[in-house]
Every structure is written in structure tokens, then in C-alpha cells.
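Could you have a look at this structure, given as C-alpha cells, before my questions?
One protein chain omitted, others in place.
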Amino acid sequence: MPGKSPWKMAVGATAIALLAAGCGSGGSDDSAASSNTAIIGIGEPQHLIPSNTTESNGAEVLSSLFYPLVDFDDKNNPTEVAAESITADATNKVWTVKLKSGFTFHNGEPVIADNYIDAWNYAAYGPNGQGGSYFFTRIAGFDDLQSEDPDGEEGPQKAPEPKAKKLTGLKKVDDTTFTVSLSAPFASFKSLLGYTVFYPLPKAAFSSDGVIADGFEDSIIGNGPFKLKGKWEHDAQIVVEKVTDFKGQIPKVDGITWKIYQDDQAQYADLVAGNLDVQTTIPIESLASASADLGDRFQKSPNSVFQFVGFPTFLKEYQNVDVRKAISMAINRQEITDQIFLGSQTPATSFVSPVVAGYRENTCGANCEYNPTEAKKLYTAAKGPAEIKITYNVDGGHKAWVDATCNQIKASLGVNCTGQGEQKFADLLTKVEKKENVGLIRLGWIMDYPLMENYLGPLYGTGGSSNYYGYSNTAFDALVKEGSEAATPEEAIAKWQAAEDILAKDMPVIPLRVGQNVFGFSEKVTNVTVDLFQKVDIYAIEVVS
Amino acid sequence: MFRYIVRRLLQMVLTFFGATFVVFALTFANQDDPLQALAGERPITESQRLALTERYHLDEPFLTQYWYYMKGLLTGDLGTSLTGQKIGDMLVNAWPVTMRLALIAIVLAVVISVTAGVYSAIRRGGAFDNITLFLTLVLLAMPIVVLAPMAQLLFGIQLGWFPPTATRDASLYALFLPALVLATLAIATELRVTRTSVVENLRADYVRTARAKGLTGRRVIWVHVLRNSLIPVVTLIGVDLGGLMSGAIVTEKIFNIPGVGFNIARAISTEDGPLVVGFVSILVIIFLVVNLVVDLLYAALDPRIRYE
Partner (left out) sequence: MSDPTSITAVEAPGAGVPAPTGPVKTDKPRSLAGDAWNDLRKRPVFWISIVLVAVILLMAAWPTLFTSIDPRACTLANQHKGPSGSAYFGYDFQGCDVYAKTIYGAQNSIIVGALSTLLSGVIGLVFGLAAGYYGGWLDAVLSRGIDIMLGIPFLLGAIVLSSRLAADPNSDGVLAVTMTLGLLTWTSAARVMRSAVISSKNQDYVAAGRMLGATPARLMLRHILPNSIASFIVILTILLGTNIASEATLSFLGVGLKGDAISWGISISEASRYARVAPGPLVYPSLFLAATVLAFIMLGDAIRDAFDPKLR
């Protein structure tokens, strides 16, 4: 019958399709061969070159591959780890770093002063385009390593080479000692050195002077307790295994599989199903069921996240400080942290995170307390705008609390309030740069190093790297600078606290919430802790035998 | 027939360049600040911006950028993404799993929709017809952003029948659940079209003739009617296969499959022109080949259709 042949074709095609679909499977379990390993969930890192790694996924992986100069103790004071000592001269301008001897990179090279100097010069050199280059601005000679934008009327042109290739502030004394000269005194420089971008790089990283070898990033070599097994399997996983006879602190697990997820919910599903050992950030949507799913394996710990909304200074309707105070008082922070975040965040009452030394509660005072009647009175008297907008980026899961905040503002002030979603944060910034009517803008900050200055400078200083709303107060700037140059950390904190008091008067932003780590782990592991930087403590984690 | 195929292949080359041009233009139109998009909420220093702008030709006019891209493509260099990965490697990593996912989804969709479509057409207005109609509607009414997490929650976590996520080298079994979710949209359309087409053909004279000749009902339906009803369905399968690959964005994200859809979504959100075009070019080639095959299948299914 002629009717048969298409059916045979169809059956054949189905069989081929299924065969094709089925092949390539198998062999997926070999990574978990050793039982004393933990699987920790992360997102795909953007980079693994330390000086280009400024997001938490890459930083977490690097924390297992590298051994930092300093780490932080329980009180967030820096303590030497890979360094023997880090000392300043009397002016706090020249710092001497002495390394512990005996440490090697995973390829056997000894760790020497040159490894730090080379890595830092590479990081600071403008044309290398490293994301962490701004950390090196304090080191003398940084400006000479940057080139200026030559693009003029005639369109794009090739940028000229910078004046220098090496930081003048970095000097080798001997194989285990080098000095760092700063362009201005900074008493807390030691705290900075705990950050990812200050890791050393082996000679093998460079194909020639100042050029990182092709493919080094995918098979990166560090000086830490774990080394890379195989290569970075993009979008899938990064497997690391213990270094034998490591000279520093010895971790308790034999290896870690950093499993890469595109989505927090997928990660949570794997955690509940037992395919994953640790998730550092459980998504809000799953918090309600997390206690039931995980029991006491669902835990919380403080972190440095600070959430707020800012008022762009180009918007005239918000220039009256009373309008800003009124909006702040119209928001019931407690209700939002309870109902929307289910207690995973807490109301913010100050302009810095509680995790840094020098933090005081309630510096915002009555301005951050929910008081709808007073808010309405103040708002009407100050003739606040009849329509309030809050612009946010939809890819960060902010819609729920922005909508709730708007509903509270509507109820308290009797004006209309709408949340305006932008696709991503970059779109929000574009609108701010074009001075469009964005209303209030949603912002957040995670600290790079545990100092008050890391909140005050970037967020509120004139021209601060994340001061997108354009706040500027010379008295404030002066106090922050004096604090940074103070002789002792105590004096520094006093100056910074005085600066914070100015913020409470000016209300350039509305502090909303401070974050917490909400993490969960499987029955396979124990002793799981997550630090201020949202990283799992890889030295403490253990596998239950 | 041979001339027809040659001619279609020549058209393909033109279409390919047209498609890459359109996609490149769209990405370019969507490009506001790719460096900031990549950095997320972190600040970018002026010198970093300068270095990356130069490295990726971001300040050049559109046609110059397209020229750089095409020059690279014709010499076999697909370029690098804004994160510095080789796009060629990314393609090799992402394509196999998406192909397998789409093939399983197509097979599931066709098997389910043709079987159910024929049965509802035979018992038109009966209970089976009405129930399938209602079920397909409920599936249609659910955006995939709802359907996929629901399926994962129910079958992956609560019932535990399938693993809740799949990896790049996942087995057939691990890909079954995401493939089923992916297939649902195609099922709704294919089922309705099969049903309509079978209903029409059931009333055709040749069915009466075949019945009069004494053929069994089953034979008439599954051989004669189905064969004549499959033409519109085959058209849809051709369209769907491509749709399933590029449309897998949400499904791949939710089931954590690092395939094409996920990569395209990421490339779009980082405004990474070469990366978008790199993935879409291959998608377009597959479209063109599949549609050629579909047109040739017409002839196989219907001997009255021939190509001159």
C-alpha cells in the first residue's frame, strides 16, 4: 500500500531522533567520585582572573583557589594569612608587606614578592580593562597607567598608550618583602588587601611581560588550599581538589564542586532534591516553604547588603528635604521585611550596614520611622509632587517590594505612586544619565572591604563610583577624607560617624533594609557558615561520614 | 527535483546573510551601554570603559561593526564574547543539548498531538474531544513562566519522578520533563490543526469510496485520512522545531540547561551583538534546512504534489 511508506519514515525518524537524543548521556556522575567532597551552588562567574573578578560568584570560586594576604576575624579586623606582617610607616603612606615563606603555586612555583607586583601592575594598567582596577587608585602612580579618551569630532580614534606600565608605588625589597606607597595616607589600607583583586599571579600566567597567556583563565593557577581539576566548564561546573601538603590552613573536605546555575529557583529545587549540598542565597519565593523543606538546615547569618532608594538631584520636585523625609516616613519598613521578605531582611535605620565597625543604630532617627500622619502633614506643607514613581530593574526580583512600598506611600500620603520596571540596571542608569523623570531610583550596595568608608565614599561622596543620584556636600567629603587619613582606626571612625550625621540631616537617600544570608544545606554536609561577603567558609565545611 | 533543491540552496545563502544582517541590526538598535549591562550594578572606571570599547569596536558605526563581524566569520573566526570567551567554543558547548531537547520535544508533541487529534476528530463532540479541548486551553492559558516551575515543583520535587534539573550531558530521562514542558505549546497547535484537518478529510469522497470497498475503519483512518491530513501538521512541525530551540529560553533557565536559549537570552541582556548573531546564525541555518525538508516531505506525503 502506498500509504505505508510515510509511516515507516515517521517511525524511522522517531527512532533516529530518540537515539540521537539519548547518546551523549552517561558519565555525568564521575565528578562526585570521591565521597568527601561538597557541591556548592553558584552562578556562572564572569571572570576568574582575580583583578577582573568583582562579583560574588567568581570571588567565591577564587576563595578556594587562592590564599589571601589578610582575612577578617569575628570583629572584622584584618589578620595576616599569607602575609607574615603588614606594617605602615608613621605617616600611614608607605606600607611594608612581608610574605610567609614556603608557599607555592599549584604548578610548584614559589610565591614571591614579584608575583604580587606583576599581578597588581597588570590590574592597574588601564588598557587591560580590568574590572577591579579602581581598587588600585590609592597606590602611587595609578594615574600614569591610564590613557585618555582621544575620541573627538572626527569619531573614534585609537587611544594613546598610557605614560607608564608599572605602578611607581610598588617596590620589591627581597623575594618575600615589598613596599606599597600610597598617594595619600590611608590608615585602614590593610583591610583593603583582603579583597579578591589583590591575589598574586604565578609567572606562568604571563605569556610575556604584562600580557596574560591565552587560556590561563580557564585553567587558572592559584596559591590556595584547592587547585583546579580539569578546566573551568563554562555554565556547568568548576571542580577543585585539595592541594597535598598545603602550608596554610587545611580544609576538611577533599574537594569542592562549584555547580553553576542559571536560576536561583532551579538551584533550590536541586537542593531540596538532594542534588546540591549548599545554596548560599535561597530565593524569596521559596522562603515560605524552606523551613518545611529543610528544617534546621535552613539558616541565616548577617551580610553586608544595604538596600535604599535615591533621589536624583536633577529632579526639582524632590529638592526640598522635607519631601524626602515625608516619603521616608510614609514607608512601613517592618511590614515589608516581615511580609515580603519573611524576615530574611531587617529594616535599615542608618546609612551604613551594621556589619562594619563604627555602625550606630538609628542615625536616621525619626526620619526612618513609620509615621503616616506626620508624613502626610510634612508632605502637604512641603508641596510634594502629586505623582511619585520608583524606577527599578526587573531582573533583580525587586518588583514585589517596590509595589508594596508604593502601596504604602499611596495609603500614607494620598498621592499616586507607581513602580516603573526597566529591563536591567544599565537601562536605569541610561535614563538617569539622560536626566529623564525616573522618580526615585532603587539601589543596593555590597561592601568590598569591611570599613564604614566603603559605604560613605562610593555612595555619598561627590563623584562616588555608585553615587548615581549626584549628591554632593563638601563638608561631608572633607570628613570622609579626614577619616581615611587619620592615624588610627578609632580616629577614622569618629570622623566617619560625624560624616554620617550630615547624611541624616540631608536625607539624600532613603535607607530601607539591610540584608542577611538565608542559606540552606543538604544532610550530607555540616558546619556550613556563610560570611559577610556571601561566601561559604570552605575551611569549616565538613562532609558527614 | 534536483534543480529545485539547487535553487533552494542558493536562496539559502542569501537568506542567511539577510538574517544575520537583520539580527545584527536589531542587537545594535538594542545597544545602549553593553559595558554597564555586563557589569550589572557595579561601577565601571573610565579607563576600563575606554579599553573595552576599543577592544570590541563598540564606538564604531553599525556597518563597520557588521563588516568586522563578517570578515571574521568568513575566515572562520566567530569572535569573542564580551566576557572574553570564544564564541565558537560556546556554540559547541550549547548546541548538542538543545538539539536533543528540541528533538525529544518534537517527538513528544507529534506523537501526542496526532494521536489525540485523530481520536478527537473521530469522536467529534464526544467526551474525549471536549476534555482534550479543555486541557489544551488550560495549557495555552498558562504562560511558560508559570508552567515550567509548576511542572518542576510537582514532578521534580513533590512526586520526585524526574530530576528537577538537567545538565549539559543529561540523559534522555533527565531531559524528559523539560522537553514535555517545551512540547506543550506545540501540542496545542498541532492537536487542533490535526483535528480540523482529519474532520475535513473524513467527509471526503475517497473515504466513502474506501469504506464502500470494504476497508476497515481503522485502516481508512490511520492510512488514508491521516496521510492526507498531515500536510498542514508537517508545516507546523517545521515552524515549531525552530521555535522550540529559540523558545527554550525560559525552560532552559528553569531546568538549568546551559543550551542555546539560555545563551541567547544572556547575550541579549548583555547587549552582546556578535554572541547573539553567532547563535542565531546557526538557528537560521537549521530553519532553512528544516523548511526545505518540510517542503520535500509534502511530496512524500502527497504523491499529487511534485516539484518541477
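We just call them A and B in the order they show up, numbering each chain from 1.
Basically, a contact is a pair of C-beta atoms (placed from the backbone, for glycine too) under 8 Å apart; a residue touches a chain by one contact, two chains touch by 3 or more.
Source: prediction; values computed, not measured.
Considering the complete complex, the chain that is not shown touches A, B. Of the candidate positions B:L63, B:V92 or B:V146, contact with the hidden chain is made by B:V146.
In the complete assembly, the contact with the undisplayed chain comes from B:T209, out of B:T64, B:T115 or B:T209.
Considering the whole complex, the residue from B:Q65, B:T167, B:N228 or B:N256 that touches the absent chain is B:N228. Among A:I336, A:A492 or A:V528, only A:I336 touches the chain left out of the display.
In the full complex, chain A makes contact with the omitted chain through residues 285, 288-289, 332, 335-336, 339-340, 389, 393-395, 399-400, 403-404, 406-408, 410-411, 418-424, 436-437. Interface residues of chain B facing the missing partner chain: 3-4, 7-8, 11, 14-15, 18-19, 22-23, 26-27, 29-30, 133-134, 137-138, 140-146, 149-150, 153, 185, 188-189, 192-193, 196-197, 199-201, 203-207, 209, 228-229, 231-232, 235-236, 238-239, 242-243, 246-247, 249-250, 264-265, 268, 276, 280, 283-284, 287-288, 291, 295, 298-299, 302, 304-308.
FYI, only the chains that are shown with their structure count from here on.
Centroids built from CA atoms put chain B at 36 Å from chain A. By the touch criterion given at the top, residues 1-7, 9, 14, 17-18, 20-22, 24-28, 46-47, 54-55, 126-131, 133-134, 145-149, 151, 155-156, 158-159, 217, 233-236, 260-263, 265-267, 269-270, 272-273, 275, 395, 423-427, 429-430, 443-444, 458, 465-466 of chain A touch chain B in their complex.
Interface residues of chain B facing chain A in the complex, by the touch rule stated above, are 32-34, 36-48, 50-52, 54-55, 59-61, 83-85, 89-90, 93-94, 96, 99-101, 103-104, 106-107, 110-111, 149, 152-153, 156-157, 160, 163-165, 167-172, 174-175, 223-224, 227, 230, 252-256, 258, 262-263, 269, 271, 300-301, 303.
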